[in-house]
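Left out: one protein chain. Kept in place: all the others.
Presenting chain A:
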Amino acid sequence: MIELYETQRAMRGLRKAALQRGVIAILDVGTSKIACLVLRFDRTDAFVEGEDIGSMAGQAGFRVVGAATTRSRGVRFGEIDAMAETERAIRTVVQAAQKMAGVRVDHVIATFSGARPRSYGLAGAVELDGQQVSEEDIGSVLASCDVPDYGAGREVLHAQPVNFALDHRSGLNDPRGQIGNTLSCDMHMLTVDASVIQNLAYCIKRCDLELAGVASSAYVSGTAALIEDEKELGAACIDMGGGTTGVSIFMRKHMIYADSVRMGGDHVTSDISMGLQVPMTTAERIKTFHGGVYATGMDDRELIDLDGDSGDWEHDRRTVSRTELIGIMRPRVEEILEEVRARLDAAGFDHMPSQQIVLTGGGSQIPGLDGLASKILGQQVRLGRPLRVHGLPQAATGPGFASAVGLCCFAAHPQDEWWDFDMPVERYPARSLQRAMKWFKDNW
């Protein structure tokens, strides 16, 4: 736990340094595309003490000065599969974004969707020795949360306090300065496979960049696609990506659950490819141009040419009706949504006061998806686009860029994490002290 604390603190320091310098890059490593945005921060002096902002916010005056996307390579299920390929793709996209921005970036914040995220709810409580809750008390109550055994080879990605309670009063956002006897907190912890983060960090290091932060794609796309009310009242964000579909549930402006389904748009494409006996690229094109999930009588008459260059005239001159295409796509989309439904049920989403569901991500652009989703997930479904960010090119405003835009917000307005608070002194390892004691015992 200490090690994690230190590494996250180090990354936080890098992030601060990057904000000081004013330029930071955002890297969304997805399964179907890799996006890079270069942010320029200015107005760093506009920090207002005592506002309802995190310790690094107030440096919000940022502008996207460079944006680039490239076809992702070597990534499967949101995890790096072929490292050299991914490294090349990252180089491509970073170079293009740097060229557009005209500045060199050294620090990069990355996000990825895979790595089997798992959510844990943690609770901790401390007795207050003083009457008023101070900053150190917050740190100690966060440190007092009993961490579950999340397994070897896992790494904590987010650990955010979502709720504070003082004696019998719960639902406090900021208990500092209030008076009570017992301070307890609920913390949401998200763990992912450590190897995925290591691979990503290694790839980024190979590109001469420094990793200044990592975030879960489900979390950041939720911050970008959900509007304030939805985040406050409770909503789920379904980020339908290429290889994975991220699920994140927000409540009272905090993420309280995140998960991912290891299925996405690429699986739809491969279904089409297999069903229609066409290459993946053709299948992708057919899916984006003609795809849908609701067939009508009109679709029987709309015939799609399946071009091919096998040399066999019969094979190359086939046509398929749109109904058939929808017949291939729909079961897979339904399967994905069913899986999402299962995750939401496991999280207890149906007990939430507001059950808004927002679909975003590149996969959410399938026509008629909102209708299908409302049948499976519930009535309140809408399609979400990322919020507007200063200087973002028109081409990067689609739902496929929700996680990239969300990462910009993550860089500008980071939510409080556990490591933003100072660890109480007694929690530091007593190892050095013990070693000194041992030396005395051995030698005297």
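Criterion: a residue touches a chain if its C-beta (ideal position, glycine included) is under 8 Å from a C-beta of that chain, and two chains touch if they have at least 3 such contacts; residues count from 1.
In the analysis below, contacts and distances are computed from a predicted model.
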Choosing from "Oxidoreductase YjgC", "Spore germination protein", "cytochrome-c oxidase" or "Cell division protein FtsQ", the absent chain's UniProt record names it "Cell division protein FtsQ"
Of the residues A:Q8, A:S32 or A:Q98, I need the one that contacts the missing chain. A:Q98
Touch with the missing chain holds, among A:R88, A:R118 or A:R285, for A:R88
Considering the whole complex, not just the chains shown, which residues of chain A touch the missing one? 70, 88-89, 91-92, 94-95, 98-99, 102-104, 207-208, 309, 311
